[in-house]
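With one protein chain withheld, the remaining protein chains of the complex are depicted in position.
This part shows subunit A:
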Amino acid sequence: MSTATIAPEPVDPGGRHPEASRRDRVVPAPIPFARLLDVELRKMFDTRSGFWLVASIGILAAVASAAVIIFTPGEQLSYEAFATAVGIPMAVILPMIAVLAVSSEWSQRTALTTFTLVPGRGRVIAAKGLLTVVLGAVSMLLALGVGALGNLLGTAIAGVDPVWGLTPAVLAQTVLAQVIGMLMGFTLGTLFRSSPTAIVGYFVYAMVLPTISNTLVMVNDWWRENGDWLDLNWTSTRLFDSGMTGEAWAQLGVTSLIWLIVPLLIGLRLTMRSEIK
């Protein structure tokens, strides 16, 4: 206290600076969307956990392919076996990347800085959403590429001719199914804005709900008849098969509306309005 009062007072009591408010300042240009994409992409990779999560896409695709080569008899090797194998780790990792892209802002409290630098929260979330979808598609193409290399290598080792068998249409559907899984993760991220809750939520969706649905099919006639219009897990799983009918696409559309679009809109609204502490 005493030192503070003794210390010389740098400003005289009425010391406003008349020239101060006349500082020439140019109003800066708005932040372009491309810059938000650049920053949000960087944020996906610039922590150890983020880096390894993305790196694990390539690593696990290679591990899955190696497992197929080691454990599948040569004559049974086909690209389908590889594509299925690399798809399994992707179905776990990609939705986690999507969840964390949103929820970590709240769990790590970086939202405080992010939304102070960019008050338009919708633009930041849009950048994250776009990057999530692009990253999902690129990752799947990469994983399917690793699977293709595995097929060539595996059949060469076994001394048989490579069997491809999967049509480009089915491959595209596979990518779509994974992107739907990612969007589910993204939706849960916006709904809960907490990493643990959203991750648990995703596993409830991906593991618990299918079991309940399968049980209902056995015991409930109505669900057996109409469940296809309500179960997104089931309708998106069918994307891995070649036999997508018009009805199957319609069911995919309806279930996506119920499970993805509506919750995403609610989640976005919560994200826009919620208080950030």
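Note that in this section a residue touches a chain if its C-beta (ideal position, glycine included) is under 8 Å from a C-beta of that chain, and two chains touch if they have at least 3 such contacts; residues count from 1.
Operating definition for what follows: contacts and distances are computed from a predicted model.
Only one of "Glycosyl transferase family 2", "Glycine cleavage system H protein", "ABC transporter" or "Sarcosine oxidase subunit gamma" fits the UniProt record of the hidden chain, and that name is "ABC transporter". Interface note: of A:30, A:73, A:159 or A:243, the residue touching the hidden chain in the full complex is A:30. Interface with the hidden chain, as seen from subunit A, comprises residues 1, 4-5, 7, 10-11, 13, 15-17, 19-23, 25, 27-31, 35-36, 38-39, 42-43, 46-50, 104, 108-110, 112-113, 115-120, 273, 275-277.
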